[in-house]
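Shown here: the complex without one of its protein chains, the others still in place.
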Amino acid sequence: MTLLSVENLSVTLNTMGGPARAVRDMTFTLERGETLGLVGESGCGKSMTALALMGLLPETARASGAVRLEGENLLEYSEAAMCRVRGNRIAMVFQEPMTSLNPLHTVGHQIGEALSLHRKLGRGEAQKEALRLLEVVGIPDAGKRLGNYPHQLSGGQRQRVMIAMALSCGPDLLIADEPTTALDVTIQKQILDLIRNLVNDLGMAMILISHDLGVIAQSVDRVHVMYGGGTVESGPTAAIFEHLSHPYTQGLFAAMPKLGQRAKRKDGAKRQRLNTIPGVVPELADLPAGCTFAERCGLVTDECRAAPPPLTSVAPPAGNASSGNASAGIAPARIVEDHFAACVHLDEARARLNSA
Amino acid sequence: MTQPGANGGGETLVEVFDLHKHYTLPKESLFRAAPRVFALNGVSFSIKTGRSFGVVGESGCGKSTLARAVMGLETPTSGRVLFREHDINAIGREELRQLRRNFQMVFQDPFGSLDPRQKVGRIIGEPMDALERVSSDERQGRVVEALEAVGLKAIDMDKYPHEFSGGQRQRIAIARALITRPALIVADEPVSALDVSVQAQVLNLLQDLQDEFNVTYMLISHDLAVVEYVCDEVAVMSEGKIVEHGPTEQIFSDPQHEYTRTLLDAVPQVAPPR
Amino acid sequence: MGANLTFVQRCIRHRSFVAGGILSGALVGIALLSVVWTPHNPIKMNIRGRFADPTWNHLLGTDQFGRDILSIIMSGAQNSITVGVVAVGIGLFFGVSLGLLASARRGWWEEIIMRMSDFMFAFPAILLAIMLVATIGPGAVNAIVAIGIFSIPVFARLTRGAANAVWAREFVLAARAAGKGRFRITVEHILPNIVSVLVVQTTIQFALAILAEAALSYLGIGSQPPTPSWGRMLSEAQTMIFLNPWLAVYPGLAIAMSVLGLNLLGDGLRDVIDPRLARER
Partner (left out) sequence: MSLFLVKRFITFLATLFGATILTFLALEILPGDPALVILGVDAPDSAVEALRLEMGLDRPAIERYFDWISGLLQGRFGTSYTYSVSVLELLEARLGITIPLALMAMVLSVVMALSLGLYAASQHNKRGDVTVMGVSQLGISVPNFWLALLLILLFAVHLRWFSAGGFPGWENGVWPAFKALILPSIALATVQGAILARFTRSAILETMREDYVRTARAKGLTRRATLWKHVLRNALIPVVTIMGLQFANLLAGTIVVENVFALPGVGRLILQSISQRDVVVVRDLVVLLAAMVVIVNFFVDLLYAVIDPRLKAHDI
């Protein structure tokens, strides 16, 4: 059975400026051992999606659609039932390791808490297990660290503790919301490697949320690029980065300065300008009726503004595969079946990219 | 203003000699000496007019302290900072104030670096007001000029910072730095709080301004890609020291120091589309 | 609290602000009115007409000397307001100056000023007020000064805390980078950014001053006869509590309503002046 199946998940926030649709019709599935990345800029709805899965939305928020964990819709669960899911079957790692741990409790106590809650372990057993977990996440001198308070640890170590805590009950699904954004690159690499290896070893599923295309590209099997609360492009990571299809994904990629580009410039050539996406992210409270990216898109037509574009396969129907791709200049073999983008001008967008 | 050389690199604008900065932490124990932090531990470099000098390093490596020391906002424990051959820590307070028109700063946080109680016109005019008496007409004219240079409109003068997005606020901060037509702008993590699409707009703006006004940048960042993109020269800092220093191409394509290599290796990369 | 609402709109929508505003407005209005008009002369005694029940002539009746209670209470408002204004004025002026100084100079200045205010906090406020009043002698002015001195450390501490937070902001660093000195930064950046905090605390201190003055007058070391004072009315009423309990009700109600009004106003102001501040609370 499919581990997680999210169907038309929408989250509406009651803000001062009126209802804001923070998440719009997110749909995806996830199997054990699979990793999914949600990538997008601030306010695109990626964190709200995570909180909706956890049932930890702010009080002013309403979720609709379905979040099915092995067939059971979590949105219909009572608060008490949800408490048995959280930390047990779905666990989460947050962005700020400095503030996400209770300053007044020892590390061991905080890791053991979920164990005694869900596994009904006694104090001694919970501590023994906590010690093992600290070793699993690679904290040196774990026995001593068990009795430490968070302020005695570095940022990277705290994030390891957070991961140990999330893993404590052997969850089926791990949600990591910007787990390395607050960390230095060298620490980021260690933490990402750790998470990747643990997910592999333990065979759980993972949703990794990040604003950083690089982090996403190196860490997950499949990606949803989010904009204005919804998915604008989704597919296997390799396919997406190989065939950036949605104008927003293309714009995001082009706007990112990439390491090693300077050496490729011709000597004496004037600095290349970065491509930019004009305009700003729209307010969630008054999103346009049609494509949320329309106002910043170079390819916009009236059609875009009329209705939200559906997610359509980037791979054209089998019948006209050759003719459809000839103009875009993409070898048909590379097109993957489950690569989708929500754009009515997909062909133009891809053609534009290839001609550039 | 000094005339730059033909290829944009001329005389030396800033020179830093063996800069040290130690902080004393609160005592942890009654009987042991208070611990000290060596934020800067012997840093030397120089920046030439019209060039972009980048400083990269991880948090706590001393790069922000260095930026503030160059700006004369932090008195070094030892060492010298020379701006056009004036030692900014040795000259008098008034002289330093007059010298300040030549170097301005752009900060990281586009929400914290603008006084929420002041209108944009006043914020941008501040460095000018602090240094000289100008007629209100001239003041107005120069504020508008600065606003337009960063792609904002004259009417934005009468708005408050909270009416702008993060990217626009960073433009306002840059306009403030431009108002005295400085030779040097020290930018401490100017884009790290911005989303990628907005970051690109600001980076392009910095580049355009350099072409237009021949301004020299000292750019502090933890983001290697940003530094590589903007800077002609890079210094890599670790634990209060510059461990490697040289032309950008060389540092990024052929790093010599172990730490630089570790840093470069750690950056997650996206394979460019084929 | 929509950010788009104007200041006035936010005020009108805020219930406790409106209630506090009405009560405080009434306090000031009555005090002003009593300067030019009261139903009767609040000082004039009429032994034959003492302990009169409420009538149209004496809406709240008369006291043990036959004085009109409503008139005394109205005049008592003057006393409370004077005490509040002067005492809070003293506290505000010295406290804010010291707080700003501590925050601008840091180091030893800050250490000394803060230790002093810590010390003042450790001392029971009314106790030292009693001592001061006892030293200089009882009287309204001394009570006011004593109360004023006690709000100095409150304002000093608050100002220093709020100002330190502002000094840590990047826009102050930007002002320093622009070449502005500590004094100009304090005037142009620090003060405007802490005004809202100070305004809120001022209304609360005002309420505390009214309470403290009432307590001192009740103990007989505040304002002296014949100046009408709510606190002293209560101490006089207590001696006749079995005879005429209502005498102990009106002045207390007047104090409570004034203080309630100011407290509500303070709470309301906190939300209204600075919507961001309200969210942080």
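Just so it is clear, A, B and C label the chains in written order, and each chain counts residues from 1 on its own.
Basically, a contact is a pair of C-beta atoms (placed from the backbone, for glycine too) under 8 Å apart; a residue touches a chain by one contact, two chains touch by 3 or more.
Not measured: the values here are computed from a predicted model.
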Sole contact to the chain not displayed, among A:66, A:83 or A:238: A:83
Per the touch definition above, residue among C:33, C:131, C:168 or C:187 touching the missing chain: C:131
Residue among A:7, A:113, A:135 or A:295 that touches the chain left out of view: A:113
Chain A residues that touch the omitted chain in the full complex: 54, 56, 79-80, 83-88, 91-92, 94, 96, 99-106, 113-114, 117-118, 149, 151-152, 162, 165-166
Contact footprint on chain C, counting only the chain that is left out: 16, 115, 118-119, 121-128, 130-132, 134-135, 137, 207, 211, 214-215, 218-219, 221, 231, 234, 237-238, 241-242, 245, 248-249, 251-252, 255-257, 259-260, 263-264, 267, 281
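In the analysis below, only the chains that are shown with their structure count from here on.
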Whole-Å gap separating chain A and chain B, where each centre is the average of the chain's CA atoms: 33
Averaged-CA centre spacing for the pair chain C and chain A, given as whole angstrom: 54
Averaged-CA centre spacing for the pair chain C and chain B, given as whole angstrom: 48
Junction residues of chain B, two or more chains touched: none
Shared-contact residues (touching 2 or more other chains) in chain A: none
Chain B residues within the chain A interface of the complex: 58-59, 165, 167, 195-201, 203-204, 207, 222-226, 228-229, 248-249, 252-253, 262-274
Interfacial residue positions of chain A with respect to chain B in the complex: 41-42, 184-186, 188-189, 192, 211-215, 217-219, 241-244, 251-263, 271, 273-277, 280-281, 353
Residues of chain C that touch chain B when the two form their complex: 3, 169-171, 173-180, 184, 188-189, 192-193
